[in-house]
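Working notes for the structure below.
With one protein chain removed, the remaining protein chains of the complex are shown where they sit.
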């Protein structure tokens, strides 16, 4: 990785933009940073600088693949607010609604039905908000 | 999905083959089925018929993408024997060693370091057995 | 197991009925299937055909015992919507309210108090909806 | 529950005996208590006095049912040393090998295959040590 | 540990008081016990008698340290109602709001961001209710 650490904040912001829907007035990540300001602003910086500036910005895996890995871990953990956020970033990074649904469904043999059912409920809400239609098979 | 259930066993075996390294005398999935024979043979059938015949065989997500989702959930769960198996199936399904390493590294912001370190140890063993070289960056 | 796969859907529906309270206008499983229709109808079919038609329909463990195993895993995972559903199926399958409470309480030495406290809150709501009374000791 | 706390140690030991195979020279619980003696003997006392003396000794759920709940949570958590111990206690408490296998298999739709496969491996070892035969279907 | 079991209830209540904010009309633990009364009162007793009377009352770790260990496990498990309760007990036991925030932030490398973000949201609510101010750095 060739990210020079003294510009990783800029690298991180640029990468974060690639995952951010420009149709929203304020992105969810901006809302998270805003919400962290009064309690733990450094965590917001770590998300931009470390997660996006150092991890997401590495070569070797395209944005869309990073999004699918992210969705898979969040379904497995059952952390629903972050799953909603990253179904959004996944859509922006090039995953279709159908691919996201398939990725969630693919987890049935690995996590069982409960996590998958809860994740599909989250996906329905996000798809509705984003106006994404799926053609379920 | 158009899998006719009365042939899902054949569909499942065919799909399983797409994930199986033909250089090994006996695949890991055959060893699992063998090991289950004396205690719970139906579980071996469910893996072929349900997991591969119904879930993996769906359209909408290519084998490589299914492999990356599988690796992400297993790293998150910390189930190392299955992670070893599916780093193998992932390599057969078209993921490069570098992509697998990147996918595991990508999980640091979502699972923390411990799961990632343990997963990288598993990957090292599998890569060594399969003669896979990685060019770490 | 002797389930012929070409009739597992019927086997699954029949088994599902054994776990379904007939006093409700629409069962929770019907609501789940309904909710999945627009996003991932195959998952609803898997629940009926695989989970109930192949797993639950096996001999060797009676419905009541399957219900208690299901409740134990869902308390452990902390997946509350599914726990509510399966406290319901457990009551229909012959578990008493007292037995369900005892099973949840039994988990204190294995999961600690937090999961148990959250599960008891879920049980209270379900018991109230079903008009189940318990005689706590 | 009517356990008088000043005799819960005796109640706990008696209950623990009901779960202990008398054919072994030293029970696994004795080995655990022994192993804890030099580091945390109170934990061994809590297991006897609290877990067995207060939780397991409650009325409302028979030993066999407590064993099946215990196995379900341990498969879900993936804590294999304790799973081995409690497949043993379950056999002593009246579960058959077949019932234990069925209970583990029943978890496939709730935990996915990885936890179940690892649990079946543990069961095979315990059954072999105990001379338990199963008739897999 | 020298707790005489026949007085562990009194020991437990006394210890619980050390973790209870006296400014509230009814403590959260009282509300939990109240809520358990109709379904599983023994669990409320176990919390007082076992958790506080036997575990928390041990020498060797001061209240403040027990509080920080408790917060760390609850953030890791993602059990938010109990996290809210124990951010409260932690404040009463002598942790500052800043220390609690630092402890949660410290978990980023071990649990990843999702659990930490959800925990910080819980902390914000508790701090607001308790009138605790933090000076985020």
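Letters A, B, C, D and E name the chains as they come in the text, with residue numbers starting at 1 for each one.
Throughout what follows, a contact is a pair of C-beta atoms (placed from the backbone, for glycine too) under 8 Å apart; a residue touches a chain by one contact, two chains touch by 3 or more.
All of these numbers come straight from a predicted model, not from anything done at the bench.
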Contact set (omitted chain vs shown chains) is A, B, C, D, E
Considering the complete complex, of B:16, B:68 or B:101, the missing chain is touched by B:101
Residues of chain D touching the missing chain are 32, 35-43, 46-47, 51, 74, 77-79, 81-82
Where chain E meets the chain that is not shown, the residues are 1, 47, 50-51, 55-56, 58-61, 65-66, 68-77, 98-99, 101-103, 105-111, 137
Listed in rising order, the chain C residues that touch the chain left out are 107-114
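Keep this in mind: only the chains that are shown with their structure count from here on.
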Any chain touching chain A and chain D at once appears in the list B, C, E
Between chain C and chain E, the fewest touch steps amount to 1
Interface copy of A-D among C-E, B-E or B-D, with over half of contact pairs matching by residue number, is B-E
Given over half shared residue numbers means same and under half means different, the chain A/chain B interface is same
When B-C and A-C are ranked by contacting C-beta pairs, first comes A-C
Distance between the CA centroids of chain B and chain E (whole Å) is 41
Expressed in whole Å, how far the mean CA point of chain C lies from that of chain D is 23
So chain C residues touching two or more other chains come to 1, 42, 46-47, 50-51, 55, 58, 74, 77-78, 101, 105, 108, 137
Contact graph of the chains (line, ring, star, complete, other): complete
